[in-house]
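For this view, one protein chain was removed and the others were kept in their places.
Chains: A and B, in written order; residue numbering restarts at 1 for each.
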Amino acid sequence: MFNVARHRPLFIALAPLLSVVAVVGLGAAVDSYWQYVLGMSLSAMLVGSALVMLTGYARCITLATGSIMAIGAYASAILTVKSGMPFAAAVIAGAIMGGAGGFLMALPSVRFRSHNLAMVTLVFQEVVIILLREWKSVTGGAEGLNVPAPHLFGVTISNDFIFLIVLAVGTSVGLLPLSILLQGAFGKNLRAMACSEVAARAYGINVKRNLIAAFTISSFAIALASALMAPRLRIIDPDSFGILPSIFALAYPIVGGTTSIWGGILGGGLLRAMPEILRPIADYIELGEALLVIGIVLFLPGGIIELFNRLHKIVTRGHFVKAGKLPDFISSERPPERGKLCSGENVAWAARIEELSVRYGALKAVDQVSLNVRQGTIHGLMGANGAGKTTLFNAVSGFIKPSGGSISVFGEALDGLLIEDRIRLGVTRTFQNVAIFSGLTCLENVKIGLGRNDIGTALARSVHGTFDTIRAREESETAMRALHSVGLSAYAYVRSELLSLGNQRRLELARAIVSNPKLLLLDEPVSGVAEEEVSKIHELLRRINRDHGITMLIVEHNIGFLASLCDRLTVLNHGRVVAEGEPKATVSLPLVRDIYFGEALVA
Amino acid sequence: MTLFVKNLGVSYGRITAVKDLSFSIAPGESLALLGPNGAGKTSAVESIAGLIPKAAGSVVFDGVDLTGRSADQIVKKGIALVPQWRELFPSFSVHETLLAAVGAARHRQPVKLDTIYEYFPALSLRKNQAAGSLSGGEQQMLAIGRALVTNPRIILLDEPSAGLAIGIARSLVGILSRIRDSGVGLLVVEQNLELARSLATSCVVLAAATTRWRGEIDHALHSDELRRAYFE
Partner (left out) sequence: MSELIMILVGGVKIGSIYALAALGIVVIHKATRVVNFAQGGLVLLGAYGAYVFIVEMRWPYWMAYVVIPAIVGCVAVLIEIVVLRRMRRGDLFPVVIATIFLGIALSEGYRLSTRAEILSVPSFVSTMPFVIGSVVISPEQLWVTFGALLAAAAGIAIFQHGRVGRSMRAMASNVRGAQLCGYSIDRVYGMTWFLGGALAGYAGVFTAPVRGVSSELAIATVAAAFVAAVIGGFDSLIGAVAGGLILGVSETLAAAYISSAMKSAISFLLLFVVLAIRPQGLFAPKKVRSV
């Protein structure tokens, strides 16, 4: 039985190649000139798709596309002319050099964001063009370089249609890996990063490395596209790879759509062919394109693809499951009495915080706090605004560097450990302002929680995902189980931003527990949640703690919720521990009441 | 000249911060908004002041519907906010900060700066000092002074005593009482019940976005509602 559903990812990955086939098909029906135009479109489709990865998914504004194209074209042309390398090899070599160029450009750039990042790419762009112009002996300088017709299998390709086919093959070589990566784990990680850097890092996505990878991979594809096209251009010169072409390349993903490879294909293919299709008004094309981009940014930010999405929603009426009848996973058993959860003397400490201090200048946000969390328990942290609980929390999860003291989790010291690496020790967290990754489905959100997100693994997982291997299926099943345990399995394929707040908090929880963490840090898990949902989340947390044995450290303002949930409660005030012990008793202490009703102010 | 807040609702995306809040304040009256952290008190006052949009309900002042207006428009209508984090301009001097409010509130006949300096003698000693270098208490005074310059009929104060020493907080409360007695309406969000009691007679208790109780502050202190709102 041919299981279509199983091979769906493979079909999705291969689908862009259909557009290449379609272009070739069209080319068979037109004359030589239009075959040349279609060839340019193919090349632009590849550039557009590469820019979807860099500018669409990773949200990097690059002004250096021209220079990467120049590297690809010049490298392959020079190798062909000066060392007689066969066309195919020269093109690949040019693409590799383009990738290397992207890598070099990315190294200094990824420290920056937004306009500073754009400026560094501009530096690269300008320097490359200047080099090409000045290095006359190799590149021919400003006069340009003659690129001979390509030799393939001993034959010189002079027929435009044959060349179109060659281009199609070459473009497919570039499109296929882009397609696999964009729809796979690597692409999802890029989008997660652009959505919430903070949450992405908490689950092992190293921002700098991912940006460098995105630059390198997209530059490889851009250089490939340019190297393929060079022979048909016959002469290449530095000025045709300047800033203006770089800026207009940005239009491909913006106009086409930044959320899928189809945006790059559509945007690149259409915009590159425009000046030829609209020959009579060719002069006005560039102005038209600029105005088009501005219009898209204002009125249709998702690009042309967005129109198709909307049509699709109208036609299929979406598969949005209304919030309402959730399967009831709340156990009706009474939770075992507290105190009986930890056994005797051999108590393992899930977390030991010793004399922890965090100072901001003269202000002691956290002042020599010592706190120990028993394995398998739920430990609560409360205090008035400014008491230091958020700061303490952020120090444990790695978002703030402490000024003194130490933190260890299950015997391993956390000092100096990067946020991205804490997940490996089994520490995960949720966020006060729900930091789910919008644009990704619930299942995709949870898969990121697995933490298998360093570059190599993400690239590998993308391939696994496309071929629906056992490993990919195992991952999906693990993620589904986590969704099931929080009651969200019905929403697995729903985009996460469409969920209610209560459900988004459950999703965050699923993401945080899927990796079977040893210590789960919860930051105001019921803040802003409607009252009916609060008790449901209460039960959910209790059940997760009981069934999976996950130790929890919870910061909350809702004292009723916290006191009835946790096994042990610590109260902070002005950065110091002022009370700790059994929750109900601690909350009843006059000292604690005073903090909340205001007698104890700074002396 | 009364401020009527009816069924006010405030949401941030999916988060419901305030649900169905109603009260009224006339010039010379004072009301305290009490409740634990996260109850929605700050969202309520910032929404009335126009800093965040309302999701539901209406705000009517002096017969004019202010629902949906921006903060600067609401200031120009006579409602001023002293926000929780003061929101001063660190590089501006004390005097320049007050001038900024004069400039913008021109057609409200801004209060003369000398009057402000009378209320806050500590500020008049530091006219040229940068706001960022003032002490906590002085910054709070400046924030209140800035609000006063715009000649408001109602002042909203979000935790005016937060982070201040009790002595300074008490003296601030004294100044605020004078302002109230001069005919300005006061809405105070306060965690400290002693101070709330000195400024207002009646209160509304919020918890988890909903109104739990309303009435006399003294009554609240003796009833169970307050304790329940905070601890349950």
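A few points about this structure:
Definition applied: contacts are C-beta pairs under 8 Å (C-beta built on N, C-alpha and C of every residue); 3 or more make two chains touch, one makes a residue touch a chain.
Fair warning: this is a prediction, and the values are worked out from it, not measured in the lab.
When the omitted chain is restored, the residue from A:A29, A:L298 or A:I470 that touches it is A:L298. Residue A:E134 is the one among A:D31, A:E134, A:D415 or A:D594 that touches the chain not shown. Interface note for the absent chain: among B:V60, B:A104, B:A122 or B:A165, the touching residue is B:A104. The chain omitted from view is touched by exactly one of B:K19, B:R86 or B:R180, namely B:R86. Counting the whole complex, the residues of chain B in touch with the unshown chain are 49-51, 70-73, 75-76, 80-81, 83, 85-92, 96, 99-101, 103-105, 131-132, 134, 139, 146-147, 150. Residues 59, 61, 108, 111-112, 114-116, 118-120, 122-123, 126-127, 130, 133-134, 243-244, 247-248, 250-251, 254, 283-284, 286-287, 290-291, 293-294, 297-298, 301, 361 are the ones on chain A that touch the missing chain.
Rule of thumb we're sticking to: only the chains that are shown with their structure count from here on.
The centroid of the Cα atoms in chain A and the matching centroid in chain B are 42 Å apart.
The touching residues of chain B, when paired with chain A in their complex, are 12-17, 36-38, 161-166, 169, 190-195, 208-210, 230-232. Residues 384-386, 434, 500-501, 504, 524, 527-528, 530-531, 534, 557-560, 563, 587, 596-599, 601-603 of chain A are the ones that touch chain B when the two sit in their complex.
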